[in-house]
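Only one protein chain is missing; all other protein chains are in place.
== chain A ==
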Amino acid sequence: MAVVDALATVALTVVIPPFLIVLVTVLVLASLGKSLGLRQKYVQFLLKVFEDGNRILVKKFGRQRLSKNYGKASGDEQEEEEEEDQVSREVICRDKLVLRPTLDKDNNEGLDTHEFELGDCLDYIRTGMEAIVDDEVTKRFSAEELTSWNFLTRTNCQYEFISVRLTIFWVVGFILRYFLLLPLRIIILLIGMVVMVVCTYIVGCLPESKMKHRLNSSVSVFCFDFLSGALSLVCTYHNQENVPRRGICVANHTTPIDVLVLACDNTYDMVGQRHGGFLGIFQRALSRASAHIWFERSESKDRFAVARRLREHVEDPEKLPILIFPEGTCINNTSVMQFKKGTFEVGGIIYPVAIKYDPRFGDAFWNSSKESMLSYIYMMMTSWAIVCDVWYLPPMTRREGESSIDFANRVKAEIARQGGLVDLVWDGGLKRSAPKIEWKQQYQQEFSRRLKVQNVNAEKKEEKTE
């Protein structure tokens, strides 16, 4: 009996207090960390270390292949150096025919036809070869290549054995990331999830009222902010005068963490498919406190049902802005791919947001065909940090007589311009599915129109193909 008592006392006095201390420290750090700017300082320090390591690599490999200015995405870079380095990463320079899904619509007059020659196929051959060497699309679905090393072997293995100093850097970094940061982050994640579920439950118990909304907003921002500590998320928000208050907010999609990034600054109602497992817990917790829109998989195929629910939500002035990612899939943050037009048919005000991650600290892109959610989170937690910039763009509405596709493209162009991303016409769905056969047929049609055909039936045929 006495032994058990003694053991119990030991347990209480020895085990619990450190645990409590850790708990409190973590809570305090996570809440205050932001105002103390701890994470920012950490990121600055890392940058210095990277530059140091880079100097060693440059000595070994030569400047051209390694350095690149990762300045702000739009504006203020040293332009000459930037161009030189851009060129060094490309394999070829394409300045002629490039095949894309939407053919530029020529005007029909002045379309001179010519007779077929054996040399007509040469242009297609060349552009096909160029596509084999370097095309616009396939490189968007894998992690962006870095030109300098950030001490993670996942980006460049074999660099760590080049010099003793680099090896030491790498080993120290490894120990830091896996044995100090990772456990800390896991603790924060677990505590954060518990806090979120508890808080949203409490808020959910309240009756509908203005106070509930305000409480929901502050609780939600606090919880997401806390969770962002689990990834050492450092976000810079620009143009906060354009923060969405209602309507629909659209952003480019790189990773599920986009939601975390945006929700740390503002409250949104989310839209998405109902998931099980890890994400499902979050979804259910959030739904208690606010009117999020979750779909069953089958329902999401019914476009009218989706549009109807969105419209209802948008038209209610009490409700929060909806967050939607019109690309429909994760792209690797070097480009913006086709926006699905469904969102843009609903009406209301659209608030575009551009998100750009800094790839030096950790690659945020989730390649869902290669990694599961859990291994992705594991990768995130063992990176240095997730650093990103968020730009809130001025609200846009559909103009008179503008089709929803043109409107979607207009919004996409704005987001691409702000984030310094390539604006692509291609559909992000190409990550998984083959291109539509119509896109090839349009080029066949174009070629036929330019071909002079000699028969009597020629005129009739040409009219048909117009």
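Throughout what follows, contacts are C-beta pairs under 8 Å (C-beta built on N, C-alpha and C of every residue); 3 or more make two chains touch, one makes a residue touch a chain; residues count from 1.
By our rule, contacts and distances are computed from a predicted model.
For the chain that is left out, the UniProt protein name among "EF-hand domain-containing protein", "Cis-aconitate decarboxylase", "Glycosyl phosphatidyl inositol protein transamidase complex subunit" or "Replication protein A 14 kDa subunit B-like" is "EF-hand domain-containing protein". Of A:V133, A:M211, A:A305 or A:A413, it is A:V133 that touches the chain left out of the display. One of A:G204, A:G272, A:G347 or A:P435 touches the chain omitted from the figure, and that residue is A:P435.
Residue A:E117 is the one among A:E117, A:E208, A:E318 or A:E400 that touches the chain missing from this view.
Seen across the whole complex, the unshown chain contacts chain A at 65-66, 87-95, 98-101, 115-139, 142-143, 145, 147, 155-158, 426, 430, 434-435, 439-441, 443-445, 447-449, 451, 453-455, 457-458, 461, 465.
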